[in-house]
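Note that this complex is displayed minus one protein chain, with the remaining chains in position.
Chain naming follows the written order as A and B, and within any one chain the residues start at number 1.
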Amino acid sequence: MKKQVKGNLNDLRQGAHNTWEELETSALTVRIGTPTCGRAAGSLDTLQTFRERIAKEGAEAHLIEVGCMGLCFAEPLVMINNPESGLPPILYGPITYEHVQRLVEGFVLGDDPCLELALGTVEFKEDGTPYIPEMPRFEIEERLILRNCGYIDPLNIEHYLARGGYLTLQQVLQTEPEKVVSEVEQARLRGRGGAGFPTATKWKLCRQMEKEPKYIICNADEGDPGAFMDRVVLESDPHSVIEGMVIAAHAIGASRGFVYTRAEYPLVMERLKVALAQAREIGVLGDAILGSGFNFDIELVGGAGAFACGEETAMIASIEGQRGMPRPRPPYPAVYGLFGEPTVVDNVKTFALVQRILEQGGEWFSRIGTPNSTGTAVFALAGRVEQIGLVEVPMGTTLREVIYDVGGGIPEGRQFKAVQIGGPAGGCLSESSLDLPVDYDSLKEAGAIMGSGGMVVLDESNCMVETARFFVDFLARECCGKCTMGRLGVKQMLLILADFVKGEGDEEDLDLLEKLAEDIGQGCLCHLGGSAANPVLTTLRYFRDEYEAHVKEKRCPALVCKELITYYVVPEKCERACDHCVLTCPTEAIVTDERTRLKKVLQDKCVKCGTCLDVCPPEYSAVIKVSPPEKVKELEEAAGG
Amino acid sequence: MAEPVTEKATVELTIDGKRVRAEQGEKILWAALAEGIAIPHLCAIKEAEPPLGTCRLCLVEVEGQGVVASCVESVREGMVVHTDGERAVALRRRAMELLLADHPLECKDCPKKGKCDFLQLSIAMKVKRPKNYRPFPREELPVDASHPRIIFDPNKCIRCGRCVWVCKERVGEVPFDFIQKGYEMRLTTFMDKPLGESDCTGCGECVEVCPVAALCFKEGG
Partner (left out) sequence: MEELQELLKTYPANRHSLLRILQAAQRQMGYLPGEALREVASYVGVSPAEVYGVATFYNQFRFIPYGTHHTVVCLGTACHAMGGQLILDAFERELDIKAGEITPDHEWSLDRVGCIGCCTKAPVVVMNDAINAKMTPFKVEEVLAGLGLQLKRSTDSEGEEAGEREPQ
């Protein structure tokens, strides 16, 4: 095996840097985001159309496939840099294949920047992080982890090298491992996987163990529904995570590493495979890394679809080929981990930050964020919010800023109701919590957890009882089943909640549910099962009135719970001749009165799918939902009388 | 794992006001039992390392630490343990209630009648099958009597994991294991095939450790 020595890496980087500079300053480039979510929006069609148009026109343009810039609401995203135009790079979105012709004619072949399709111009911070001055969110955001995401080609290691990649590793290999640990300690970095345990403490413990070999595991088993931060980082900038892992391995003296990622993320697997091979080729991974005496390699492990494997001891069991069930801690993995050896398990974003910390210094990092929660937090903002996407803000930013200033608020003029943070086992916070600073301790106090970064916004059209039922249902399916509290306690909560959404149950059941949740929270074998209490306890704490409406009045205030609503066509609003609802109803539950042409919903046939409401033209909006169901009789009588 | 040391270091701790000496690394549960202090437990096996920790019936309170599973937590010098702390007792009762609510009430005709650890423990803990719980939806599974010595009744299983542990430890190739996960997790043979068709030697180690009537010897077997 050929081994590249250190000098070569410098040469490589210089070469990559020169190519990059040329690309940036004198070439016409078209960047197209093709991460999984971009593909779902049709970015591969956009890419293909660009390729065809450019070939057809014989234009000299470089097409670059990049990852995700976090502006998922505007996908597919296209960034064009046309140096000849004298304009800065311009970001466009959403650009489907229909828009490509216009862009090619306008800004690839000509100097018309097609501003009607643009989101804004792209400027760069001192450290090369791109931002869009026209978008207010970038005033709040601070992108440490997402610095390269959506700007470099993740499959081209030269892009990473050109932006200073693996330079930090070169320097770190010259320093004592203790120094690396103390730098992370000075940064006061806390694990980005959710629990917020101090990273350096874990590393120290593992480092002190007089046992060989030691292992490093990168937890990329992003099983939280509603979270996609780790996927984006690995799809968009895999080398930053690999570099962080090698640095960590040097710090604790590990010889082997694993990236454990989800089976549902085929693109992550694909891109990581390429990135790992590239890293080995240039000698930053493998035997005698960069000519030093340090050996470390990384193996890619594909999970097989089990949420519980996000828990570190379960993940270890899974890598060992066992059922992914957590085991009691202590002993902690740092002492007794993979194959019984000392093991450090950290989240994707933690490793990405380790790279930044060693590059810029722990002191620098500790000044970002709040004293107890340093650095930045990445959130996957989804649900009922305008600008869905990835967000990276300094710790301590308020939820209001994240949801309204970065996320653009709630669409269609609807009312904010709740924000669900920290995955299914996190909590639902209400409007009263909007001014809460986002940091580990504040969120915990409010009953939620930082989690790994899922943030789902719910509005008045979401029912909190149904939301709690949904999370508990997920956890009852996905918890490992090993202990009594997790297997039976969570299921019992689910059975009670399933009654509530049907309007069954009484106030005593509310108490039982609350007590069950408290007991499960405290009595479960692992913290994952224990946190199953959070969705129940927080919804009970902040939205008790909704529970009471279901139980006492058999009414769903958000008009969501199927058993508690009926559909009704308001005669005064119905256009009568349009028949959209009648024709699209999958069960023929809507009939037209022969004489009046008025529509009536046959309740015994209606499956409450909501199609009629969707298809009723907005100028009429004649289809409504009512709750409790009996109310429809009153309405019908009133209309008939 | 750990090499036996000739002279094990001991620590002193307090359990329910009583000063107790125990070997370093010993779990609270075994230290307490050795002193005649009762703590409910079902899944615990002294030799199991790491411990199973599945039943949650042995929870106790440790000052400065809160509720812990006594089969998992090791003794420490100066540790103060309360087995009768209010929260610990409530949580133990909750775990017992959940297990009872998920267990068929057929004690009259049960082969373990009169010698069921689970029933005796529930009586000792004064916990009855709770009335306000929603019934756990379970499909009744067929009882497997295909094996010459052992009867396997999956409906009775409380998923403590003792049988699987003991079989893996002492026999190696288990004829049964837990399948699926979450609420659906259950003990069964390979693809629900009859136990009699498996490689089970019928040594009976699993029957010995089963606290309920999920695994029983055939009469006269």
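Just so we're on the same page, a residue touches a chain if its C-beta (ideal position, glycine included) is under 8 Å from a C-beta of that chain, and two chains touch if they have at least 3 such contacts.
These numbers were taken from a predicted model, which means no experiment stands behind them.
Q: From the list A:Arg147, A:Arg231 or A:Arg329, which touches the chain that is not on show?
A: Result: among the candidates, A:Arg231 touches the missing chain.
Q: Among A:Asn10, A:Gln48 or A:Gln322, single out the residue that touches the unshown chain.
A: Here the residue in touch with the unshown chain is A:Gln322.
Q: Sort through A:Ala380, A:Cys556, A:Val601 or A:Val632 and give me the one touching the missing partner chain.
A: Checking each option in A:Ala380, A:Cys556, A:Val601 or A:Val632, the one touching the absent chain turns out to be A:Ala380.
Q: Which positions on subunit A touch the chain that was left off?
A: 36-37, 39-41, 72-73, 75, 222-228, 231, 262-265, 301-307, 318-325, 380, 382-384, 388-389, 420, 423-424, 454, 456, 458, 462, 467, 470-471, 474, 478, 480, 582, 584-588, 591-592, 594, 607, 609-611, 614-615
Q: Hey, which subunit B residues sit against the chain that's not shown?
A: Subunit B touches the missing chain through residues 173-181, 188-191, 198-199.
Assume only the chains that are shown with their structure count from here on.
Q: Using CA atom averages as chain centres, what separation in Å is found between subunit A and subunit B?
A: 39
Q: Please give the residue numbers of subunit A that touch subunit B in the complex, ascending.
A: 306, 308, 323, 325, 327-328, 330-331, 336, 340, 475-492, 495-496, 499, 508-509, 512, 516, 519, 522-525
Q: In the complex of these two chains, what residues of subunit B are touching subunit A?
A: 1, 50-51, 53-57, 59, 66-67, 69, 72, 74, 87, 90-91, 94-95, 98-99, 101-102, 132-134, 136-137, 159, 161, 178, 180-185
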